[in-house]
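A single protein chain has been omitted; all remaining protein chains appear in their positions.
Residue numbering begins at 1 within each chain, and the chains themselves are lettered A and B in the order written.
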Amino acid sequence: MDKAKKRSIDRASQYMLERADKENILTAWDRLETMQPQCGFGQLGICCRNCSMGPCRIDPFAEEEQTGVCGASRDTIVARNFIRMVAAGAAAHSDHGRDITHALWLAAQGKADAYGIKDEEKLKTLAREYNVKIDERSKEEIAEELAVKIFAEFGRQHGEIRMPLRAPEKRIKLWRELGIMPRGVDREIVETMHRTHIGVDNDYKNILMHGFRTALSDGWGGSMIATDLSDVLFKTPEPILARSNLGTLSPDEVNVVVHGHEPTLSDVVVDVVRDPEIVELARKKGAKGVNLVGMCCTANEILMRHGIPVAGNFLQQELAILTGAVDLMMVDVQCIMPALSSVASAFHTKLVTTSPKNKAPGVTHIEFKEEEAYEIAKKIIKMAVENFPNRNGNDIHIPDENQDLVAGFTAENIYNFLGGTYRATYRPLNDAIIQGRLRGLAGVVGCNNPKIKHNFGHVEMAKELIKNDVLVVVTGCSAIADAEAGLLTPEAAFKYAGKGLQEVCEAVGIPPVLHVGSCVDNSRILIALTNVVLEGGLGEDISDLPVAGAAPEWMSEKAVSIGCYFVASGVFTVLGNPFPILGSKNVTNFLCNEVENLLGGRFAFEADPVKAAHLMIEHIDKKRKVLKLKPLMYH
Amino acid sequence: MKRVFVDLDRCLGCHSCMIACAVEHSLTKELFKAVQETPLPKTRIEVKTTEGGGSFPLQCRHCEEPYCIDACIAGAIRKDPETGLVLSDEKKCVGCWMCVMVCPFGVIRPSLIPDRREKVAIRCDLCQDRETPACVEACPTDALFFGEAEEFKKAVMSRARRRENALLNSG
Partner (left out) sequence: MRYLIVGNCAAGVNAIEGIRRLDKDGEVTVISNENSLAYCRCLITEYVMGTRRKEDILYREKEFYEKNRVNLILGKEVVRVDVSKKRVILQDNNSLSYDKLLIATGATPKSLGIKGEKKYGVFGFRTLSNAEEVIKIGEQVGRVVVFGGGLIGLKAAYGLKKRGIDVDVMVKSSRVLSQVIDTEAAHIIGRWLQENGISIRTGIAPQEILGDKEVEEVILDNGERVRTKLVIIGKGVMCNTSLIKNSPIKTHWGILTDDFLQTNIEGIFAAGDVAETRDIATGNRTVNALWTAACEQGKIAGMNMVKMIKRYPGSIGANSADFFGLPLISVGYVRVKEEGYEQLIKSNPKEFKYKKVVLKGNRLVGFTAIKDIENAGVYTALIRKKVDVSSVKDILLEDYLDYPKVRELLEEKEGLRESISMQGETIKIA
């Protein structure tokens, strides 16, 4: 148990890790250990494989400056590698956005009847933004034209994409001055690949600024499109109660885990599991019903909108199967470990891939098409039900942990909440900050990484921040971590929050940590910050706000893109492990110092979550001072 | 006497041993901090290339009859009677380079080290503070081996036998 306790703070996960050990099933933690020591060149970012004159590496301990065979300095090599990470992350988010747009477009034409326009108001707001006529038109007509206009954002060749224009004026002006207003969602990614090709960009600052532009085309582009159009298609979330952790798996119902990212899949499954035919079939097979749970971001999507339980975050995906109670796990894209197929093979669990972008050798692939969404989903769920009798009854180990949570906060409804019952406005939030009842805001987001004790980074940081009267918003795996630790409940305010934050939470009835969605929903935070600025009294730009961001357990390239679009939007962002850039002093100095003078935001690296929280608090205090806000009420 | 041996067939020339050695001989002993130290820590093992283009990690051989001990004008090098290791006292070294001049393997190098304003001669010390030398632990292909000569020979022979069997079995 000691080993398990060292690997995770979550008791359910510890219990499953013990089981993995007993059954000799390897997990990501074990594989990390065998991978040690990991390559120093890779960790420092000073290895380049972009062309066949290489592979090249820079000796970080040599007396003389080394370059790659082409002459690229370590600054160039590190910078190129870095923006390719940004591009990969942006590509994942933006492709997700593209898929949602595609679903909307099909739905609008009546070609995909599993989908409909659930939030007409939001549709109209978007339509106005995109100059789509709304008078005397059906919502389907509006939606179709909107979808076409949004598709065009992906392939735009001239001008600017639209969503960044939502940012505060000052911020837009700054992006234009610096030449980093995104021009087209796909274009920036293509240009990243072009610039980092052998013999193109050789100036690390130039390279990195394009990296920021690429990230902006994600945060204020692809991701934001995904969020907004998902709200249109599936409804805009409202605060909702739900449960989290592996204890949400059921001993006597068919357990279906939907894992991955895109709600075009998971949202349909929500309906399918309620289908009478399915329920009947389940009973026939001896189950009390069908229990749908999610993992990772797709879980967050259906959690936010439908209160579907979330069984776990990134590092718990293998552990879910280890319960022996998962009858079927269906996956689409992103953060799905290839290891799942070998873990599943030790149990009765069926693993099904659904996206043409994600196949695995020996794994059943049932390709999901929006046009036949419901039918295909039903087919898959039937497989799950058929698999229920194959459970090895004696070998089911479902941990007890099954924690309550409140999720479903968005940029729009936070306002409703904090505005009191009859006026939707950010005023009370801003006032709370100005008066010193709240110190400021923080966004704690991102993945899990076995290099950091599972959930420890997220939970300890959140606790330290709320203790210091910082209101915390969370997304992705970070949100799930906090859910599992009980922080997403109003009661948590009394247990862990400082007095000021407690008062706010009590008055409004919210938890001290607000779950605002999946990773693409980090775009909600951008809008919320903009609204805070527009409400007034806290400066004129996002970089003036007493706010900070963090990704204490980041792992994926998506996190790199997210970090970059937050910094590019003026937010001080702290990461747990450093980026692979330390091999270049110049790049490190630029991203951790100089860039603040240009963009108003910068990066810092601190693996200890409490220390990192204090870096954020120091930053927030600094901003409070500049704004000449009242001293804090309770500190 | 335990030494570091190299199974040359397995060496891919990745230089991970060099990074691990430098980090082990740094002040902070952590990669991310070591790259920021002044002076930068120096590796005692170097991956050289053979005529045929293969990789050849090379460090002090801790010779039976070391040339360097006779050459040292400061008496800073001695052979430990128990372990057989040839150890340089970097504090005594005056940087005269006589040892560099006589070492037939070229494994002693003038380098800057912390607390010394001028360069001194450094060499592999088989990581006295560790159970297994840093380079051996860092090698991703197990090309580096730490143990007695007989153990090494056995290990290489059995690897070769396994390779042969695998070839035979795969038909």
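The working rule: a contact is a pair of C-beta atoms (placed from the backbone, for glycine too) under 8 Å apart; a residue touches a chain by one contact, two chains touch by 3 or more.
Quick caveat: nothing in here was measured; it's all calculated off a predicted structure.
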Given that one chain is not shown, what are the shown chains it touches?
B
Absent-chain interface residues of subunit B come out as 3, 5-9, 48-51, 56, 58, 61, 63-67, 69-71, 73-75, 92, 94-110, 118-119, 149, 152-153, 156-157, 160
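By definition in this document, only the chains that are shown with their structure count from here on.
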For subunit A versus subunit B, what separation do you get between their C-alpha means, in angstrom?
45
The answer for subunit A against subunit B in the complex is residues 37, 39-41, 43-44, 57, 59-63, 578, 582-583, 585
Touching subunit A in the complex, subunit B uses residues 14-16, 18-20, 22-23, 31-32, 34-36, 40-43, 137-138, 140
